[in-house]
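Dropping the structure in here first, questions after.
Removed from the display is one protein chain of the complex; every other protein chain stays in position.
Entry: chain A
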Amino acid sequence: MEVLREKVEEEEEAEREEAAKRAEWARTEKMMRPVEVRKEETTLTQEMLRDLEKKLSEIQIPISAELPAFTKDTIDISKLPVSYKTNTPKEEHLLQVADNFSRQYSHLCPDRVPLFLHPLNECEVPKFVSTTLRPTLMPYPELYNWDSCAQFVSDFLTMVPLPDPLKPPSHLYSSTTVLNYQKGNCFDFSTMLCSMLIGSGYDAYCVNGYGSLDLCHMDLTREVCPLTVKPKETVQKEEKVLPKKYTIRPPRDLCSRFEQEQEVKKQQEIRAQEKKQLREEEERLMEAEKAKPDALHGLRVHSWVLVLSGKREVPENFFIDAFTGQSYSTQDERFLGIESLWNHKNYWINMQDCWNCCKDLIFDLGDPVRWEYMLLGTDKSQLSLTEEDDSGINDEDDVENLGKEDEDKSFDMPHSWVEQIEISPEAFETRCPNGKKVIQYKRAKLEKWAPYLNSNGLVSRLTTYEDLECTNILEIKEWYQNREDMLELKHINKTTDLKIDYFKPGHPQALRVHSYKSMQPEMDRVIEFYETARVDGLIKREETARTMTEYYQGRPDFLSYRHANFRPRVKKLALSSAESNPRPIVKITEQFFRNPAKPAEEDVAERVFLLAEERIQLRYHCRDDHITASKREFLRRTEVDSKGNKIIMTPDMCISFEVEPMEHTKKLLYQYEAMMHLKREEKLSRHQVWESELEVLEILKLREEEEAAHTLTISIYDTKRNEKSKEYREAMERVIHEEHLRQVETQLDYLAPFLAQLPPGEKLTRWQAVRLKDECLSDFKQRLINKANLIQARFEKETQELQKKQQWYQENQVTLTPEDEDLYLSYCSQAMFRIRILEQRLNRHKELAPLKYLALEEKLYKDPRLGELQKIFA
């Protein structure tokens, strides 16, 4: 045993050396690279770089070609902890068990491929796959559910195909490394996803199996983009109202039943034909879309995640493909077979036949016939209930097998060697590598960006194409975030050229939806508003070249609808702008909701101002128990009678129909007043229409400005991006830092130099303490004197110089130029200033020196290190 351990130690040492060498090499390589990059940068201009970038992005990397190698050479393992580089005895033991298991398995099933049990990690150390799983609960609430978690993994990592598509990889890296480099193969993907899912409480397993070509290459071009799939309209089940006891019988149906039947038959025939045509069409399309047959079908190795029902209220088992983050049913035909699966506790081999993909598999991991487990101790999955009866018999078997599998039974999985998965908030927000990701779907392309990456706030764009080759664009949808103008989604339909902008609440003009073809005024457009944010309760404004329709809600005057018809502008005024020359209005129609405070026959439902004909039509609301509504029509032609007097009102100027004739409405006075009121209202309505036109112009202008500026908002809680708060924080930090420095200064130890002379750690005797005190004080006194002397010396020097200068001036006063004189004068004033300051300092020093001296003495008395002194005086 001893010898063996030594040997192992030797080996380990050698390994360590090797690792160190490798690390060194990697470091030198790393050092080398930036130099190269810098060189490139110096030679390339900005434009060239951009050009290159463009060209590079155009190059489509063929999937079968060599991808940028993600091999151990590029991995910096120097910073990894020890557990990555060595195996604990327990792990060694586990590896032995695994080897033994593998041997038995290959003996029993010689025709099956060898097991994927302990691939090498990034440090070339064999590690058992289950220990590579590191269950971690992420601190981000978004990652608590499986769908968002899977989506995150698929976004965060870049896919690298397996080196050999027919074999599991030789290496399986830890999630730490995978996260660092943001790339990995299917095993890395599923290991990471599985770790996160187990961490958040799911019953998740990594699966080693076989997948279809599309699956293995993360090829979604034959998939329909999930964003284009319209949510199925929930068919509202019309509740069959039970006929009540006294429901009236419907009137007798007098139609011929025979004719009806014939009609139905005819229509059915037509429909059947249409259906047939449709089906043929579909079939043709399907044929075109079908993939070419894959020569390696069923042999391509893939890894994905299996989630079993039970935990976290998962109703049934399902697969998650970690590449795309999509879930599939276990019956899906893209998953062609399962070799083995594992979680952080155990490892199971599939003993069921996969001739029919995974459709017939039963995921009852407790069933030893279907699933061969490796470790006995971890009895996670029980046998299903139906076989519970013969558990007694099993127990007996166990007793018999006790001796044989003793060592297995006592053994359980060692703790994971991988560090906890850590994703920094920045990385989490950036999500995709470099913040950008492009996914190609069937007839669609989805691009994703990290927030704030694009200056216009664009976060994702979905382009839908007409054909499979993706050349003819059908429509483009762009999602935005953090825009100041609250733009959320921009929808461009390329075939009709219709653009629809969707806004979140908070736009200064309360916009909700704006659909238009051009930004020119007086064209077809629909603008919808958040009506609660508007004072006038406007919901929607539709415009065509000749009309404008507005819909209102919740107004105190119960207006619900206003429709204006325009006549084309008079030609001669065409030069002036739209503002000064509104189009002439032909007709304004206004509709009102019922005002419950008024009786129905006085509550106007609709009024039509026929401006051209000088006619006003009123229609009143209908009373609850009536089917006809009152109407009134005013002709407001002003006429002159035979005597030349103006006719104020005549009975034929108001034609009215009243459901219940009333007395007072027949009076001319009443009609006159009503007409005057309507005239005023007409003026107001015209003004309103005109104002609405102006508002449209204003909105268009504002929208153009916003589009040009596209400023982004930054939350006040976003400390990294918010410049103001950053400045403030930095200022605060600086203040704190200065404060700290000052404190350090005040805590300067005045005794330290004297204590240093004495042997350390010993208690001072009284004599020593007294001496120490005296020394300290005399030293301080000396320093004070020195300082005073220094100031004095400077003072004297300054005064001397000044005197010299003055002497010089007096001697040469006659010959001096005015400039020299100026110079002299300025020198004098400065010198005087300096002298005065020095004098003041000296005086102040003289005043303070004794105080400082006393303060130090006091301090020394109180110093705990000189406690001896106190004792005497106490």
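Assume contacts are C-beta pairs under 8 Å (C-beta built on N, C-alpha and C of every residue); 3 or more make two chains touch, one makes a residue touch a chain; residues count from 1.
The definition used in the following text is that contacts and distances are computed from a predicted model.
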Undepicted complex member, UniProt protein name, chosen from "Serine palmitoyltransferase small subunit B", "TAF1A polymerase", "Protein YIPF3" or "Dynein regulatory complex subunit 3": "Dynein regulatory complex subunit 3"
Which of A:649, A:802 or A:842 contacts the chain that the document leaves out: A:649
Residue among A:625, A:723, A:811 or A:847 that touches the chain left out of view: A:625
Selected from A:667, A:683 or A:783 as touching the chain missing from the view: A:667
Residue of A:108, A:229 or A:248 in touch with the missing chain, whole complex considered: A:248
Contact set of chain A toward the excluded chain (per top definition): 244-249, 251, 622, 625-628, 648-649, 655, 657, 659, 664, 667-669, 672-673, 676
